[in-house]
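Mind looking over this structure? Questions follow.
In this view, the complex is presented without one of its protein chains, the others remaining in place.
By written order: A, B and C. Residues from 1 in each chain.
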Amino acid sequence: MFTWPARVYYENTDAGGVVYHAEYLKFMERARTEWLRAFGFEQTSLLRERNLLFAVANMEIAFLASARLDDLLNVSVILEETKRVSLTLTQTITRNDPGGQVTPLIRARVRIAMLSRDFKPVRIPADLLNRLQPLLDGQPWIIKH
Amino acid sequence: MFTWPARVYYENTDAGGVVYHAEYLKFMERARTEWLRAFGFEQTSLLRERNLLFAVANMEIAFLASARLDDLLNVSVILEETKRVSLTLTQTITRNDPGGQVTPLIRARVRIAMLSRDFKPVRIPADLLNRLQPLLDGQPWIIKH
Amino acid sequence: MFTWPARVYYENTDAGGVVYHAEYLKFMERARTEWLRAFGFEQTSLLRERNLLFAVANMEIAFLASARLDDLLNVSVILEETKRVSLTLTQTITRNDPGGQVTPLIRARVRIAMLSRDFKPVRIPADLLNRLQPLLDGQPWIIKH
Partner (left out) sequence: MFTWPARVYYENTDAGGVVYHAEYLKFMERARTEWLRAFGFEQTSLLRERNLLFAVANMEIAFLASARLDDLLNVSVILEETKRVSLTLTQTITRNDPGGQVTPLIRARVRIAMLSRDFKPVRIPADLLNRLQPLLDGQPWIIKH
């Protein structure tokens, strides 16, 4: 499981006193970006050198509890399935509360599709798929950051 | 069916040249707000006078096609189901293309829960439910804006 | 004076209970976009057909009072000066309060520069300058929207 931290700033909150719901999608996209970067795939390079980009095709999101200003969150990425033109990921956002309790805030299932620069679905490059495949086989895999 | 327009500005786009995926959630929230306002329920008054607010509890979103800078979008709200503490809505975002074609961009199912100010689920007030009930009965209902 | 309305939604607010300061810049950019569109200059067309875009070069902003959820704001654009490669605008954001009082929230001076697609300063096209020039001469000018 890959995790990436996200701090809640004023920019992420709303007048309800908690994080605005669409901001969690930004946190999840940051984690997906860093997950790909950890494999050596920068989205900038994908776009510039290969005319490829990932776009979200489907999302199911359960908003379980609310984050607040100054909270430090953990955003996870787990690869569930690879297809020719898309990846399906499970993502969670949790908060470490005092007393060691981990509070789940978001549980999401995200399908991201590989697109050409003109937004047509295209095959995921073999070198990327080869790099991701071991994750599905349940092999231990840890990235330090 | 209630619809609300949304213009795409630079603030909504990203370096892929299209609308950033989380921005569609803002468009849908604007439409839900105006839908409630059309019934006489301002979220500000709900919060200040009754200590109540709606929060998104679940979302399923299909991203079908991409909006671009300067596009004028139509965001719809259809009530699917009322429960004691939540409403389930179907929302779509479409674009009127040249030639009269309507392009679907987003199709979403959104469950919003009624919460107290301290984020506990509470019953939806009877006057609001009474106002919404006719929508489920398929009665004609039009709001001009 | 050109004005454009902006409604405050949850997306614009923060945990302080008011509009997040950077959101006012979005409101001002929307008004500049609609001001240009009112002259027949869509930013999409400028970019696609002429490889030109406006970018903010300098801003001075005074945050005078705070807008809140559901407020309906008026965002103005006044042309102060034209140069070969930039325009200087005065922009204000106000709110009509009960009793007919107009509360100023934002007063800003914004210099926007004409750039090529690779972000080099270039001359503002003559047809655009010709269209803007009368505004400086204090001629009456009204756009309905």
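Remarks
Here is the rule we use: contacts are C-beta pairs under 8 Å (C-beta built on N, C-alpha and C of every residue); 3 or more make two chains touch, one makes a residue touch a chain.
Predicted model only: the values in this text are computed from it and were never measured.
The chain that is not drawn here is touched, among residues B:6, B:22, B:73 or B:89, by B:22. Touching residues on chain A toward the chain that is not drawn are 7, 9-11, 26, 29-30, 33, 42-44, 47, 68-70.
Taking the whole complex into account, chain C touches the unshown chain at residues 15-16, 18, 21-23, 25-26, 29, 47, 53, 55-63, 65-66, 119. Think of the hidden chain as still there; on chain B it touches residues 10-11, 13-18, 20, 22, 68-69.
The rule is short, and it goes like this: only the chains that are shown with their structure count from here on.
The rotation that brings the Cα trace of chain B onto that of chain C spans 180°, given to the nearest 5. Chain B and chain C have Cα centroids separated by 27 Å. A separation of 35 Å divides the Cα centre of chain A from that of chain C. Of all residues in chain B, those that touch two or more other chains are 26, 29, 47.
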